[in-house]
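Omission of a single protein chain aside, the complex is shown with its protein chains in their original locations.
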Amino acid sequence: MKITVLFFATLRDYTGVKSVELDLAPGTTVQGLKRYLAKTYPKLTESMKTVLVAVNREFGFDENIIPDDSEVAIFPPVSGG
Amino acid sequence: MKITVLFFATLRDYTGVKSVELDLAPGTTVQGLKRYLAKTYPKLTESMKTVLVAVNREFGFDENIIPDDSEVAIFPPVSGG
Amino acid sequence: MMPSQSFPTIVSITEDEFDMDALLAMVTLPTTGAAAIFTGIVRGFTSGEESHETSYLEYETYRPMAEAKMRQITDEIRVRWPTVEGVAIVQRVGRLYPGALSVLVICTAAHRDTGIFDAARYGIDRLKEIVPVWKKETGTGRDGWVEGSYIPRPGE
Partner (left out) sequence: MMPSQSFPTIVSITEDEFDMDALLAMVTLPTTGAAAIFTGIVRGFTSGEESHETSYLEYETYRPMAEAKMRQITDEIRVRWPTVEGVAIVQRVGRLYPGALSVLVICTAAHRDTGIFDAARYGIDRLKEIVPVWKKETGTGRDGWVEGSYIPRPGE
């Protein structure tokens, strides 16, 4: 399945990219994606402990399965206001 | 002693004047002034129960003696904001 | 470079429209990160038991005492919330139509968890208790002077 992954703030700084298109096995979970990303971008490994994940613009959690064609965003806890 | 009395809101409507100069006996209290005003302007009699009095721009109370040359204001409970 | 610790205080009675952005800027210091603002607005339609429409309100004030009492309220705020940096209290007077802003209270501080919301609430509550301003309503149903109910105690 194909998904788009967007990186924000520190996460974008670590990867050096704003977004990537990934082709993952169907049934991949948020946890699985995080492992994949840590392998692909070793600099992300440390951040993956506290990172937030949004799947199709809702907060996603480790056990959630990512649907095909999803927009997934990876970012640190928010600091707006 | 001479004092100036200012009327606001309903009180001014009842007296028909914005202010009067009065010549009162030294030692006149707020209570005494209220009695005097009720006699002079009978329409004020009812309001005198709930009216507020300021003596030189501070709230005054029945037993307070009015100093010579004071500016006294008579008005209903406030309704600003 | 530590900015000056003189805290700005604005107290004003005016016939003019408010410029909220300008007033807020006047009570913002380099250390200010948060502002809580209350504004009163003239209702055109009041629902509830005394449902009625308002054409306009005419605000009158005993200005020198009102200004002194507004300043007293800013002092009371600073005693109760010492971390408040800027305070502005502005009352508009004259004839005000529905939708007009009639009163404004701004409290600023470094952060939002310093009591600024409570301080702004205190400011408007106190204004409605002790600041000599009265409004006369013209509309359907209850024309005439609106009377408050608060009786100040000695020292207030």
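Every chain is named by a letter (A, B and C) in the order it is written, and numbering of its residues begins at 1.
In this section, a residue touches a chain if its C-beta (ideal position, glycine included) is under 8 Å from a C-beta of that chain, and two chains touch if they have at least 3 such contacts.
Because the structure is a prediction, the values reported are computed rather than measured.
For the chain that is not shown, the touched chains among those present are A, C, taking the whole complex. Residue-level contact of chain C with the missing chain is found at 1-3, 18-21, 24-25, 28, 30-48, 53, 98-99, 101, 108, 110, 112, 117-118, 120-121, 124.
Where chain A meets the chain that is not shown, the touching residues are 6, 8-10, 13, 50, 52, 54, 57-59, 61, 73, 75-81.
What we mean here is this: only the chains that are shown with their structure count from here on.
The chain with its C-alpha centre at the largest distance from the centre of chain C is A. Counting contacting C-beta pairs between every two chains, the top pair is B-C.
Look at where the CA atoms of chain A average out and do the same for chain B: the two points lie 74 Å apart.
Chain B and chain C have CA centres that are 26 Å apart. Centre-to-centre separation of chain A and chain C, using mean CA positions: 48 Å.
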